[in-house]
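With one protein chain held back, the other chains of the complex are shown just where they sit.
Naming follows writing order (A, B and C), and every chain is counted from residue 1.
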Amino acid sequence: MIVMKETATEEEIEAVLAKIERAGAVPHRSKGARVTVIGAIGDVEQDASVESLGLEAQPGVDRVVPILKPYKLASAQFRHGERTVLEIDGRKIGGEHFALIAGPCTVESREQVLSTADVVKDAGVAMLRGGAYKPRTSPYAFQGLGAEGLKLLAEAKERTGLPIVTELMDARDLEPVLEVADVIQVGARNMQNFPLLAEIGRAQLPVLLKRGLGAPLEELLMAAEYILKEGNPAVMLCERGIRTFETDHRRVTLDIMAVPILKELSHLPVIVDPSHAAGRRALVEPLSLAAAAAGADGIIVEVHPNPDEALCDGPQALLADDFAAYAAAVERAAALAGKVPSTA
Amino acid sequence: MIVMKETATEEEIEAVLAKIERAGAVPHRSKGARVTVIGAIGDVEQDASVESLGLEAQPGVDRVVPILKPYKLASAQFRHGERTVLEIDGRKIGGEHFALIAGPCTVESREQVLSTADVVKDAGVAMLRGGAYKPRTSPYAFQGLGAEGLKLLAEAKERTGLPIVTELMDARDLEPVLEVADVIQVGARNMQNFPLLAEIGRAQLPVLLKRGLGAPLEELLMAAEYILKEGNPAVMLCERGIRTFETDHRRVTLDIMAVPILKELSHLPVIVDPSHAAGRRALVEPLSLAAAAAGADGIIVEVHPNPDEALCDGPQALLADDFAAYAAAVERAAALAGKVPSTA
Amino acid sequence: MIVMKETATEEEIEAVLAKIERAGAVPHRSKGARVTVIGAIGDVEQDASVESLGLEAQPGVDRVVPILKPYKLASAQFRHGERTVLEIDGRKIGGEHFALIAGPCTVESREQVLSTADVVKDAGVAMLRGGAYKPRTSPYAFQGLGAEGLKLLAEAKERTGLPIVTELMDARDLEPVLEVADVIQVGARNMQNFPLLAEIGRAQLPVLLKRGLGAPLEELLMAAEYILKEGNPAVMLCERGIRTFETDHRRVTLDIMAVPILKELSHLPVIVDPSHAAGRRALVEPLSLAAAAAGADGIIVEVHPNPDEALCDGPQALLADDFAAYAAAVERAAALAGKVPSTA
Partner (left out) sequence: MIVMKETATEEEIEAVLAKIERAGAVPHRSKGARVTVIGAIGDVEQDASVESLGLEAQPGVDRVVPILKPYKLASAQFRHGERTVLEIDGRKIGGEHFALIAGPCTVESREQVLSTADVVKDAGVAMLRGGAYKPRTSPYAFQGLGAEGLKLLAEAKERTGLPIVTELMDARDLEPVLEVADVIQVGARNMQNFPLLAEIGRAQLPVLLKRGLGAPLEELLMAAEYILKEGNPAVMLCERGIRTFETDHRRVTLDIMAVPILKELSHLPVIVDPSHAAGRRALVEPLSLAAAAAGADGIIVEVHPNPDEALCDGPQALLADDFAAYAAAVERAAALAGKVPSTA
């Protein structure tokens, strides 16, 4: 929809009408007491073609207000209000099913990953997380064990039966990751790595897509749309904090509002990652309870048997010894939002 | 603490040492492999005087890192880790006590305020909120009933026995507000209206101080310090959302992390206002549950018997008919965080 | 304008139409391929009354898009595209006139203010700035000399003939400030101190209104509207930085885009304060040149004869010795944008 300036002339209005017609859409003129508004409502693709007209820069135009949402497959309307419930190796997630996903930030050693896997398994989590390929802000930081890490995750899966969530950073590593992963994680920094998204869309494996630190929710949904469009319907959206002016005592700012808003906008399950938002263990439990009480479909959280020795993000890892109590508290919070815990 | 540049010369280092000495503090030089760091650790006041030296602009200086927190009376250390528990007309708030504060955004009519007061009273809230003086972004919007509104609040208090929370915008209105209010609210836009804060600091009435939309938590604590410094120890801190790049589908962004972080930094009770952050009714309950589960000491929320007719912020008001169920759910969430509801 | 959800029923659409009619506006229904859009275009006041209907929370409504700008007197349309040119004691500002305003952050002593006044006078500035009442984040920081400071400003004006720009923080100090000031400054923290704005609106003196650190431009214009509505047409808008996620190496982030955007939206002169945005001297000149080249109508900047001894904001003050060269460079940048320097 195009809002004209109060000072727009008849010629300027007609020029806009003509452009919309040339783009194949039907303009609809409506004159208020002070301004003229021109509608050009069509399908998403038509909307995109009207948007690509560049009317913002046309003389007499005040602004262009998109009416249709720019995503389709990810929208709540696409499933007529029904929610997507994924089933991953017997664990459900979405709808009334709440899944706790836990494990080490990064796979560091056989002992670390196996002992953590045992702890989270005993606490009844739905899936095991662990990174073999790690995106790190600094080129001097530990970058993960790579293929060796994948092998250790396979061993942990063999031992505990837990499905594995692990990150893919480079489309060229897709095959080895597919061999081990039950869920492919796309990190926040890769949320708009479109070739990677398309590649993952062609793989038939559930995806956990993290929101970029500077990404509005609409862009997260558009990133999901890249995956869905390739034929992969199994996308989980993950809130993990956004950049705000508040930079002390936290790493980024958890956008708790993303939980109810994403559930309004989309049928896809919504997961929260409190560990990376917080950056500090003391904040992880209150944020987890908040996320579960707000209606999240799951939480992905970091645990370490000995965080002081962790090679990556130790300060935010929950202590293995405290994990069972934590998991029980989170379940109670999820129950407040009408959710049942998901296990095999 | 002053971090010198790697390229700082001996002369530049000595100039900094000399300045710190002239300011009456004792500099402490420490040389690492690559940079020199100069400490000048004293009391808050000394710290302020070292900060006022303007060393950031001194040749050879990379940056100045404040070590001591710039607030004292508001800090957790000031009460040695003990939490402040306020008692307002028999209702406790802080520590293990959770207070639900509810009522209309603005006092609009006798019927509206009395019927809302009855509804929230029946649901067992701790206090009644209602605005007689309303700060509005637009000069063309309804600005509140003023003195007439205060009278209606007095009548609601008389009728229900509920303590009254109401906003003061102008120091010149202090007296009439003091006659009716049990808690003076300072709105987000006035968080750094220092003459108003000082005036309220001299009044001996509890204060609910809302965080400004662009204010880091440290500035909220400094604003509280203005009130505490005048001798009024009864300040509640209120998170009500911050400005972020996410502007769709919400009014501002609720900073849920503010709850656990403020409780680390300060002994003062922490309240959350989900209504003004959300701007839409559908978000208010999930955000309220999140806030309570995260450990907030209270929630302040808007209710209206007929929000469609509200003169201010109708879309965010809870429906009176739904309020009892809402209040019960919030209580359960607060219980998760170990809180008991506060009533007379 | 109200955008309905794709799933909105005929009943929901009719309920919206009925509400708009009851509010005294004429609804205009327009049906696209997928959604229905309902216009309710009237005057600003009508728009406000439609907005106050709370349609955001009505069943079937996706969102409400305001069409008219919520400010009127401050809008570019109000003067049909003609720019406001203020004349302050013979100095013009706005249109093609560029005014450099300089002086100390705070009046600290007779010698400091008079020597600074001489320096900036010699460099040909349009006005002298200086604070007698200083809003400070910390209650422990120097709060200005108050009435004594105003006297020193009067003496500087007497001596140099320069008009005085000084801040008013408290409506109760209006009278003494009016005796000395040629321009009343409203600080960023008071941008939405509505009783103060209304009081200043009733005083017939030009106003320099600083943008709040968390305020969108539209809210700055609404704050100006509060002053204009009381009959005072002489408002200058001042950009001085906003809060963003970038918090290192700067105090806040100068929003250079505010300059061309405010000039599109409003007829009022646009001033930039690089000193408070930067917080460090080294950034002040590049930002000043940027602001002048971008078309600002003026710059307000801090100068100190001996910044190391300054009681407030020394690190960001320009050195008096460098000021003449700085002023000449800024003039050249303003000339690029077609501006002539304003002097008596």
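Assume a contact is a pair of C-beta atoms (placed from the backbone, for glycine too) under 8 Å apart; a residue touches a chain by one contact, two chains touch by 3 or more.
Source: prediction; values computed, not measured.
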{"item": "Sole contact to the chain not displayed, among C:78, C:142 or C:245", "value": "C:245"}
{"item": "Contact residue for the chain not shown (choose from A:93, A:213, A:277 or A:334)", "value": "A:213"}
{"item": "Which residue of C:35, C:101, C:254 or C:300 touches the chain not shown here", "value": "C:254"}
{"item": "Listed residues C:68, C:169 or C:278, member touching the removed chain", "value": "C:278"}
{"item": "Touch with the omitted chain, as defined above, among C:214, C:314 or C:341", "value": "C:214"}
{"item": "Hidden partner chain, residues of chain C it touches", "value": "214, 216-218, 242-246, 248-250, 253-261, 264-265, 277-278, 282-283, 286-287, 289-295, 329, 332-333, 336-337"}
{"item": "Where the unshown chain meets chain A, residue by residue", "value": "19, 44-45, 48, 52-58, 63, 70-71, 135-142, 169-172, 189-190, 192-195, 212-216, 219, 222, 225-226, 229, 242-243, 249, 279-282, 307-308, 310-316"}
{"item": "Chain B, residues in touch with the chain not shown (by the definition above)", "value": "1, 3, 5-7, 28, 30-35, 37, 39, 41-43, 46, 65, 67-68, 77, 80-81, 214, 243-245, 247"}
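Here is the rule we use: only the chains that are shown with their structure count from here on.
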{"item": "Chain of greatest Cα-centre distance to chain C", "value": "A"}
{"item": "Closest chain to the centre of mass proxy, which here is the mean CA position", "value": "B"}
{"item": "Chain B against chain A, contact positions shared by both copies (same if over half, else different)", "value": "same"}
{"item": "Inter-chain centre distance, chain A versus chain C - centres from mean C-alpha coordinates, in Å", "value": "38"}
{"item": "Gap in Å, rounded to a whole number, between the CA centres of chain C and chain B", "value": "26"}
{"item": "Geometric centre distance via CA averages, chain B-chain A, whole Å", "value": "31"}
{"item": "In chain C, residues with contacts to at least two other chains", "value": "214, 243"}
